[in-house]
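Partial complex: the chains shown occupy the same locations as in the complete assembly.
A, B and C label the chains in the order they appear, each numbered from 1.
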Amino acid sequence: MTRYGPMYGPDITFLGVDRCDLTDPASFEGADVVILGAPFDGGTSHRPGARFGPSAMRQACYLAHDGSRPSLALRVDGLRDLTVRDAGDVECFSGDLETSIRDIEAAVHTIAAAGAIPVVLGGDHSIALPDARGVARHHGFGRVSMIHFDAHADTGDIEFGHLYGHGQPMRRLIESGAIRGDRFLQIGLRGYWPGPEVLSWMAGQNMRSYEMTEIVHRGLPECLTEAFAIALDDCDGIFLSVDIDVCDPGHAPGTGTPEPGGLSARELLDSVRRICYELPVVGLEVVEVAPPYDHADITALLGNRVVLEALSAIARRRSGEPWDPRQPLLDGR
Amino acid sequence: MTRYGPMYGPDITFLGVDRCDLTDPASFEGADVVILGAPFDGGTSHRPGARFGPSAMRQACYLAHDGSRPSLALRVDGLRDLTVRDAGDVECFSGDLETSIRDIEAAVHTIAAAGAIPVVLGGDHSIALPDARGVARHHGFGRVSMIHFDAHADTGDIEFGHLYGHGQPMRRLIESGAIRGDRFLQIGLRGYWPGPEVLSWMAGQNMRSYEMTEIVHRGLPECLTEAFAIALDDCDGIFLSVDIDVCDPGHAPGTGTPEPGGLSARELLDSVRRICYELPVVGLEVVEVAPPYDHADITALLGNRVVLEALSAIARRRSGEPWDPRQPLLDGR
Amino acid sequence: MTRYGPMYGPDITFLGVDRCDLTDPASFEGADVVILGAPFDGGTSHRPGARFGPSAMRQACYLAHDGSRPSLALRVDGLRDLTVRDAGDVECFSGDLETSIRDIEAAVHTIAAAGAIPVVLGGDHSIALPDARGVARHHGFGRVSMIHFDAHADTGDIEFGHLYGHGQPMRRLIESGAIRGDRFLQIGLRGYWPGPEVLSWMAGQNMRSYEMTEIVHRGLPECLTEAFAIALDDCDGIFLSVDIDVCDPGHAPGTGTPEPGGLSARELLDSVRRICYELPVVGLEVVEVAPPYDHADITALLGNRVVLEALSAIARRRSGEPWDPRQPLLDGR
């Protein structure tokens, strides 16, 4: 077996789930979910460090690394009720963006083609391009809707003289046809970027972007419900992209381009749970966790919990058992 | 006087209140409240450091350490309108859990037996067992209800080969008969522990546990009101146990087992105020403040404010003056 | 040109806007806004460090320092649609409070007299006295209302034997007649200071102070609406004073006297936007950002965004175009 394993640090897996090797199809045959690290941060426009995101998110947990996590909220075990494998990292030399995203796309496509949901641990947001395109190559260009949690639209054109980077993947995805602009739902945008020209391009693609002011005034649940309807219209699956900076810097300081005024960690977890329970998610990425700027591992832990929340909700959805968020954990009787 | 004083650092008291010595009954005669440090963290399953919680919570304040704190919200001085003493620390060698909890229980019982409310500064949550049992030994086994703020149920059975530790105190309390399972109210649970077997045991005890998803969907005030009714049914007093990790890691990073998606600091303070104003609290503990993982003392400060909020509300309750949370501090007229 | 420039570090301007020199009126003629640093922290009663606030807030941003920040929420560019200049710092030797505040007042008055809005970057809150008085000297004593975001009332009398300091500026302002007590609106107070005597003096001035408990129970929007009505009554302009500690320490750890249970960053930004869009703001200060206690620059970044949010809203107000916070950024069509 020629598993590449980890790019940084020891060869560990996500909370102890079993390893697989993407060059050995038998090792992930029948998997529901394959976790993949994309330790690339050469695309960051400011603070780097997201290369350590895969390692940090795989191990940020105070419980035993035993490949089991029974969810209190959903009453399923996302790591056991699903068949989950960890394929290790794609080798991503941060000084070579183009090779890195090429190799990530190949790995993601391999996973999707095997019928599994790829869960990609970034890395900076440059990887959204290969992540979502790798999934779309399997499910069909234009057949997968995108739900994108982020403070930033990531739809820039050319930056630092380059087409690729963590500020441009969404534009490249739409341009490539992998994702339709009118099935691109952005949640949590805020701040001072991009400017009118880029916004105008986005409008031309019929993107639907929820800036935080709208979210605050209408309520996040209502916005999500509206977005879900668009996402489900004439689509075969959902790709969920979570940039951890969608959360307020107080909840996620360990990131490259923090923007005050974001979601709380609770709101993000609740949203991810709803999406993965209510919608047919076919791919997931959690990006921009940058451990050098983290404190007491709280951002890495949040990234870990986003993954677990997603897997738990997918497991619950697949179980066929209905679920009511108002139901008590224990009702005292 | 043979006051043991502090286990770590200089011999200080909570914000400068007067000292007392548990071996000298005269020193705390007539006290309404006696503060006690339990600097034990040998029961932690992950990050230690809570041994420095008592010292940190006693001094985390930017105001003069003068034994006075007039509450803006409640318009009483919890440190002066009540008679408050600080008994220093129980000697708690972290390498010997059983001796430590034995000695803590004796100290807490001494305080309760003198008619005072013990306010125990932890320390890890292992101390809930001696804290609540020490109170129950005075008020009667089964006569004190528990309101327990925590991300974790702390109802494990045997861990690392031991019956005692910070993941098991609530089970031992119920097994011992000190607290009735059906008067055990848990607020803020979330995450991925415990698993089905332990939950089944809890259900068998008729515990009432509010997981965060239920809290978010029903609203915290409604959940609290419901819990208060259970707690008050056929009981003589309330023990309030606050594990600081009930708060989101963004608000309380300085703790051993942080779990994203928790209460805000504001929600915790509002809850503690309501509990101590509306219910007959007979004991209180604030645990799992771990200064080595704190930043800029914000978690220690939160622990300090939980104590002050509780004492202020107790003072207001005892004053007999009604209180309306909507009333302006200054009404401009 | 004899521009004093920066007291600490290199001579930079707020996100790259053009420099001006207060001794050279031509350099800021026609400016809508002049930014001024007041790097003074000799008035702090506890943690110092706010002297580095001006430098930190000027540069805390991951985008290019190009003097442009198009707001996603408001669809204006606060740095370009307005004429904004940065006058550098007032020399503020922290060991000499009285000289420092005298010189700050002169600088602020120079800006106001030129018809520009002074935006003062603190520094500790001692500077509220010269900031607001400098503005009032131009607009008329008693003609400017104060909206004051803070955990603390800052209305102490004599502390450490001195009349001036970061706990007393609001009292001195009212005593001096610069601001009327009954046009003084305080938002976000909480905690354990001041005591009854000072509160009684405040009541005697007919101040209107919104403690956090009232805010939580009535809702921040309702409180703001009520406060706006008072502020607008018989006044010519609004001075907005933002002490960053109005936010919860989880959102703003980098400050001198953090008090748990505050506003979220989101709430502060939403409030500042409303104030600057709905009211005639004539002066602004952002104070108590203390970088030595910050983590990953999140507090400095919040201070920076408070300024940008204010300038964007002022620009939108001046544009005459109405604005609806519920309107989508991009509506998907």
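Operating definition for what follows: contacts are C-beta pairs under 8 Å (C-beta built on N, C-alpha and C of every residue); 3 or more make two chains touch, one makes a residue touch a chain.
Here the structure is a predicted model, which means the values were calculated and not measured.
Every protein chain here is a copy of the same sequence, 3 of them drawn, and the whole complex in this file adds up to 6 copies.
To be clear about the criterion, only the chains that are shown with their structure count from here on.
Here subunit B and subunit C face each other with different sets of residues for the most part; under half of the interface numbers are shared between them.
Averaged C-alpha coordinates put the centre of subunit B at 38 Å from the centre of subunit C.
Multi-chain contact residues of subunit C (touching two or more other chains) are listed as 248, 250-251, 264, 295. Across the complex, subunit C meets subunit A through its residues 61-63, 68-73, 77, 248, 250-252, 264-266, 269-270, 273, 295-298, 301-302, 305, 308, 325-333.
Those residues of subunit C whose C-beta lies close enough to touch subunit B in the complex are 45-47, 182, 186, 189-196, 199, 202-203, 206-214, 216-218, 230, 248-251, 253-254, 256-262, 264, 293-295.
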